[in-house]
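To keep things clear, I will list the structure first and then write my remarks on it.
The other protein chains are all here in position, but one chain of the complex has been omitted.
Take a look at chain A:
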Amino acid sequence: MDTFLQVLVNGIMLGGLFTIVAIGLTLIFGIVKVINFAHGEFLMVGMYLAYLLTVGLGVHPYVTVVALAPALFVLGALAQRFIIQPLLAARDEHVQIFATVGLSTALINLALMVFGADIVNTPSSGLRTPLEIGPVRVLIGQICILVTAVVAVIGLQLFLGRTNTGRAIRAVAQNRTAAQLMGINANRMHILTFGIGTACVGVAAALVAPLYPTSPNIGTYFVLTAFVVVVLGGLGSIPGALLGAMVIGVVDAMSGFYIGSDLREAVVFGMFLVILILRPSGLLGSRSTLSHVSP
């Protein structure tokens, strides 16, 4: 029983990690309607920045979030303004997707050039210390990730549902022309959304860097699961991302322990396929997508 609890908690912690990486992805998809293949690379850039700042300034890795969130916001806003937006005129929306693939490859190779292929480790500053809660052990850093992920989900829902800017963002997603006729600057809302989505990745990077080694390919590792999470939860649904991440996290941990770590991914992706066949729009898809956020 204690072992089961431990594995379950491990899965929930993993779910927190997947959530924090996936919310920006689902936000950008839900509003800007772009599948951002460079999402993982934004995370990778954030992790390198976290490493450099932590080591360079000798601060706690979490302190770097003060610089990471704004820096990643600007990076995402620039990508939307100068890469995605000019391609709006290209009629075929797939061009935008390929542009993000190009951006992803460019960022990976840039990182290879600057940092080389070897991994770097951000100081863990006590975040790897296990905490004993009853029969289970969790790392302090994992708890921080989970708490931040839940706070971010609630915060984004409140922002989109209750603020004027949040409503304007949803209005653009639901009917762009009508939104413009209301005086909403649709392009600016897209830039803002992309920025917020990548700022979430900045927060994620500060939390993830002290627990995981950073390498140029780290983004690919995280983002593949993030895509599964986003599709499973329902594309564009923020609560769906949380639910999808928890399902994937728990199944991942359970199958890794009870079936065998070799078959872990086979089980996760097999279950993913089954759920999609049964519910093609995802667990919360089309019922609670971003446009549906209620106040």
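Criterion: a residue touches a chain if its C-beta (ideal position, glycine included) is under 8 Å from a C-beta of that chain, and two chains touch if they have at least 3 such contacts; residues count from 1.
The rule we apply is simple: contacts and distances are computed from a predicted model.
A single chain of the complex does not appear, and UniProt lists its protein name as "ABC transporter ATP-binding protein", one of "Cytochrome c oxidase subunit 3", "Sulfurtransferase", "Putative glycosyl transferase" or "ABC transporter ATP-binding protein". Touching the chain that is not shown, out of A:L103, A:A149 or A:A171: A:A171 (per the contact rule at the top). In the complete complex, the residue from A:V66, A:I119 or A:M182 that touches the missing chain is A:M182. Touching residues on chain A toward the chain that is not drawn are 164, 167-168, 170-171, 174-175, 177-185, 291-292, 294-295.
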